[in-house]
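All protein chains but one are shown in place.
== subunit A ==
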């Protein structure tokens, strides 16, 4: 499933990032890489969400478009 389909409160593991090298590099530079676990701390109706990286401890807001390019599995 995609990150954009995940509900608030759940913890997911990033499996892959689609949409080209640019997005993959941008996300990984901010600390989000395939294999990482994220907690969805906030999600707005039909829009962006905030994930908290379970190891780094940083919170990152991700727009819906970008979230729909991140493949995740529920933990």
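In this section, a contact is a pair of C-beta atoms (placed from the backbone, for glycine too) under 8 Å apart; a residue touches a chain by one contact, two chains touch by 3 or more; residues count from 1.
One rule holds in what follows: contacts and distances are computed from a predicted model.
In the listed set "Aliphatic amidase expression-regulating protein", "ABC transporter permease", "Ferrous iron transport protein B" or "cytochrome-c oxidase", the entry agreeing with the UniProt name of the missing subunit chain is "Ferrous iron transport protein B". Hidden from this view is one chain, which touches subunit A at 21-22, 24-31, 33, 41-42, 44-48, 50, 53, 55-67.
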